[in-house]
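First comes the structure, then the notes that go with it.
The complex is shown incomplete by one protein chain, all other protein chains being positioned as in the whole.
Coming up: subunit A.
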Amino acid sequence: MNNPFESKWSRLTQSPYFIYLLISPLFLILFAYVVYPFYQTFLQSFNGEDTLLNYKKFFSLASPANLEALWNSVYISVFSVITCAIVGVTMAFLLERYEFPGRRLLSVLVLVPMALPPLVGVLSFTFLYGESGIIPRGIQALFHLDKVPFALKGIWGVIVVHTFTMYTYFYLTASAAIKGFDPSLEEAATSLGAGRIRVWLKIILPMLTPSMVAASLLVFMVSMASYTAPLMFGVDRTMTMQIYLARTNGNLEMAATQSTILSIVSITFLILMRWYQNRRNYQNLSKGISVHRSEVSSKPLKMLAVIGSFIGTLVLILPILVLVLISFSVDGSWTVQVLPPKYTFDHYIALFTDERTWRPIWNSIQMSFVATIGNILFGVAAAYAMVRLQFKGKTLLDILIMVPWALPGTVVAVNIIAAFSTENIFAFNQVLIGTFWILPLAYFIRHMPLVFRSTSASLMQLDQSIEEAARSLGATWWYTFRRVVLPLTFTGVLAGTLLAFVQSIGEFVASILIYSTSTIPLSVAIFQKLYAFDFGTACAYGVLQIVLILIVLVISEKLSKGSAGTAL
């Protein structure tokens, strides 16, 4: 203790402000890659002869394209929430509360939409139900009609795709709520003389409300941010499409204005969600009792259930089947036939042998790898700071990390363009646009919360006294972190890491706006193949992505089961 250096050091570490020195890198990164780009976009939106010119243009009634886009986005989002809620909650109740033939298969397949990367999902829908899709054409051929009986297109096409890809948000929250629902509450209500309807209205629905509200906000946010579906169904008048068009037309100031307005909507919803989740939280007081499923017993109902679950299974599995089918079709051969006429295995061989088709895969792997390493370092450090350290500004840190997740990918891309198309200090005085580094940066920003969230969840479960025990036994902080904290939170870190990695591989929305031609990512390559009528190659890419995601899902599932067995 007499060593002057050591006493200076210990005086520093014991200072109440030392903690802020420790967490400053986290805030610096958030400032550089979240706040600063956002601010640059914000500044850009005020450029022009008149500072408010762009906003005047946006809200001008003379050329209502922008207002129409805003209205369409809201309209689509509201409808998506309604349809997703109906499908998701119904599925949750059917699968959790009733026993019927085909239930087990359906309860596995119900999560299929989660395995579809956004672009790939929309792709298979257009192949299936689009104007030249397999189903409408098939029906036309079967009944010898003059034209296709129906086709997914326009706004309704977007809403149908949203319903298919986003109902899982409702399904997951609702089925979790139903699983955690204590049946004795229902029994108590019944014993007090309440009828079936009253139990539903007064007990079950109110208990489900918090999770429904949370899911609604989430679906609304994701729908507002949706870009791929409007793109594929040719709906130009949505916010994201307007941003894309303004950007490709070189009107960066208008793109910035639109981005700012869309950001404000998204962040408002983020704050609303946080506020709501903090405000209401029903937790069940009893534990360990699960709801019994009631058996569907009457004959006609049973038939109905069988037919229903068959159709459900079909609807869920068709998008993947069709992708697999088309991935074997010869490029350019499928024109007006119901099904592709010629098949080949070449696309899969080419994926790994042809330099030109392998290139985008390798690019994506490299860029996602770099981004994911960044996500791990930042996510673990931020999670530890958030859960274990005491400092002012925690809420700010939490919100700043969640903001990139709430922002539409389109907006993230516009922000990055605004900040990094010139040299700046946060890019080490380089112009990042046009280089390899721009997409890893975008992936890092967009998937920032994933590792953070999974790690902080497992840290929260880890009792602080375990760390203290290690410290009391003489271990330094670093030794404790390596030998006790990391091994015990490993599954959480890994789950988030894998998720961040596959999400980066499949990322399309931001990529399409900022990719550089020398390092084209996988998703942009799919898009380009599609427009070159190389359906086979595009779908082979898609199947590859789905396989990757399935592998990750299986590993995560294994991990979460395994950890439940060993951790206390």
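Basically, contacts are C-beta pairs under 8 Å (C-beta built on N, C-alpha and C of every residue); 3 or more make two chains touch, one makes a residue touch a chain; residues count from 1.
Please note the rule applied: contacts and distances are computed from a predicted model.
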item: Missing subunit (named according to UniProt) among the choices "Spore germination protein", "ABC transporter ATP-binding protein", "Cobalt/nickel transport system permease protein" or "2-oxoglutarate oxidoreductase subunit KorB"; value: "ABC transporter ATP-binding protein"
item: Contact partner of the left-out chain, one of A:Met303, A:Ala469 or A:Ala532; value: A:Ala469
item: Options A:Phe150, A:Trp275, A:Tyr479 or A:Phe533, residue touching the unrepresented chain; value: A:Tyr479
item: Touch residues of subunit A, complete complex, unshown partner; value: 10, 14, 463, 465-466, 468-477, 479, 483-484, 487-488, 566-568
